[in-house]
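Below you'll find the structure, written out as structure tokens, and then a few comments.
Selected chains from the complex are presented in situ; the others are not included.
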Amino acid sequence: MIKTSYNQLAGQNLERISAISDGIFAVAMTLLVLDLHAPAVSLVHSEGQLQQQLLMVAPRLLPYLMSFLTLGIFWNGQQVQLHHFEASDRHLTWIHFGFLLFVSLMPFSTQLLAQFICFRTALLIYWFNILMLGVWLLFSWKYATKAKLLHKSADAEVSKAVLNRIYVAQLLYAASATLCVVSTYLSIGLIVLIQLDYVFAPRFRSRTKPTK
Amino acid sequence: MIKTSYNQLAGQNLERISAISDGIFAVAMTLLVLDLHAPAVSLVHSEGQLQQQLLMVAPRLLPYLMSFLTLGIFWNGQQVQLHHFEASDRHLTWIHFGFLLFVSLMPFSTQLLAQFICFRTALLIYWFNILMLGVWLLFSWKYATKAKLLHKSADAEVSKAVLNRIYVAQLLYAASATLCVVSTYLSIGLIVLIQLDYVFAPRFRSRTKPTK
Amino acid sequence: MIKTSYNQLAGQNLERISAISDGIFAVAMTLLVLDLHAPAVSLVHSEGQLQQQLLMVAPRLLPYLMSFLTLGIFWNGQQVQLHHFEASDRHLTWIHFGFLLFVSLMPFSTQLLAQFICFRTALLIYWFNILMLGVWLLFSWKYATKAKLLHKSADAEVSKAVLNRIYVAQLLYAASATLCVVSTYLSIGLIVLIQLDYVFAPRFRSRTKPTK
């Protein structure tokens, strides 16, 4: 009895879910870069040596840029969903905490990949992190639909677009990850291409007019 | 005289309490993971060794997941209260800063437990942190009731639900912590079970309809 | 000409000043605790040793608690001011960035004091940080008054209360800091007492009714 009524109270505030999400995304996106360190002073005695040291750090930049893109993409994905929710309940709130757990794990997966960029194990853990972000967002939309928490703006077409977006992207990510049996660099390259395609979506630029 | 009128001005803004709380929760939840480090490059020369190193790190994941759950649960607890407050005064604001102090200490307690998972001292400090989170939330509700800061939505039934939730949860946490005389793993296992029960609350899923 | 019109556009949004302030306060308050580390595993072989190590860390907790209080107090101080502003202009925005600079320096001053708690130099730098927080808040109110940015709720009495609060508190802090010629512990003890007096303000609890 008690729990029931408490459950009804909990987590109905969509605004605060947005706020805690923005906070966790902001910290995770900034912490990514924390792992980049300036070269040690003792190793550098000339402009040439500094440039050399920085060039050696440069490949480590790639995983960070990729993770910044990844987090930006999933921030957008969550943002679209929250935009179409009319209300939240405690289950939906917890689904978003599940999603945010994997957001907060992203700096770890990224550090692992940056340090072991040739290792399939590191790449698969990174991919698993992306997969989980997709799974929780999928779960979020499915649950919100079933629990009738969607705004009426979220009609059948919107719903199809949201779900297909997740399925297609995750299939492409999984295919890219599979190619790590050939080379982890190939996987990473493909993941970045998928992400850039998502970011720029050039084919559609001319056809779509931004809805205000 | 001066202090009096200043006190009346201070801390009346519920929105900013929400905002600073979301910020502190977001940073604390993301910092938890900061303590997870990729294995040292020098220890890893093959996929097998990387997997082995990661398996050795794996048990350290447990306290982090537990703390993420803990912080999520108490974020929800605070969120329910703020939702039912009509206004704040400076005392209520400071009670919430007391609560936030223990939110900000969570990464430390978690690191301590992760490093000394077999030590009762570490477990009891971790439990004390959870206890304090409950105590401040209890204090918050009691004070808000007495100072007539509750919204009219917070009727007797709501109030009973909020208070019982805190009492029952803290009793269960205390019982779990006591079992550390047998084994700290037993305590941790029970705390996680209590948390998962709270998160999923499966018995009530069928009976409760989310209130929109 | 150009600069003029740009200046008129800049910084008029009080809400975003609140938001960036809450963010910086939240990060600073959580980073304070980052400097607390669990004892090294190699030093601990029994419950007794862990307790001993933690007791050795305990005195370092004091500066952190003091800084959490300090930041809470100045968050409240800023919050009262923002509450009484009707609008912002670019100068007021920059005054608040000046204030936030010293908020962001607080974890450094605190670390310095925690590490050199017997040194007057560390204590005076810590005090200087508190002084600067007060100076910028004073400057903020003075400027807002002169530039007619205050809401009409901020009448002469409110203004007097805000200014006196800053003067009295800073005088007491300065007096406490001066006593470091006797002992830095005496200074720290007095600063904490001033802060607790501000937080609890017990004399006035019975007389003041929270304004809703």
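Residue numbering begins at 1 within each chain, and the chains themselves are lettered A, B and C in the order written.
In the analysis below, contacts are C-beta pairs under 8 Å (C-beta built on N, C-alpha and C of every residue); 3 or more make two chains touch, one makes a residue touch a chain.
Small disclaimer: the values here were computed from a predicted structure and weren't measured.
The complex in this file is a homo-oligomer whose displayed part has 3 chains and whose full count of copies is 4.
Throughout what follows, only the chains that are shown with their structure count from here on.
Least-squares overlay of CA atoms from subunit B onto subunit C yields a rotation of 90° to the nearest 5. With centres taken as mean Cα positions, subunit C sits 25 Å from subunit B. Subunit C has its Cα centroid 35 Å from the Cα centroid of subunit A.
In subunit B, the residues that reach two or more other chains under the touch definition are 19, 22-23, 26-27, 31. Interface residues of subunit A facing subunit B in the complex, by the touch rule stated above, are 2-13, 16, 19-20, 22-24, 26-28, 31, 86-87, 89-94, 97, 100-101, 104-105, 107-108, 111-112, 114-116, 119-122, 125, 147-149. The touching residues of subunit C, counted against subunit B in their complex, run 18-19, 22-23, 25-27, 29-34, 36-39, 41, 44, 47, 50-51, 54, 65, 68, 72, 75-76, 79-80, 83-84, 157-158, 160-162, 164-165, 168, 199-201, 203-205, 207-208, 210-212.
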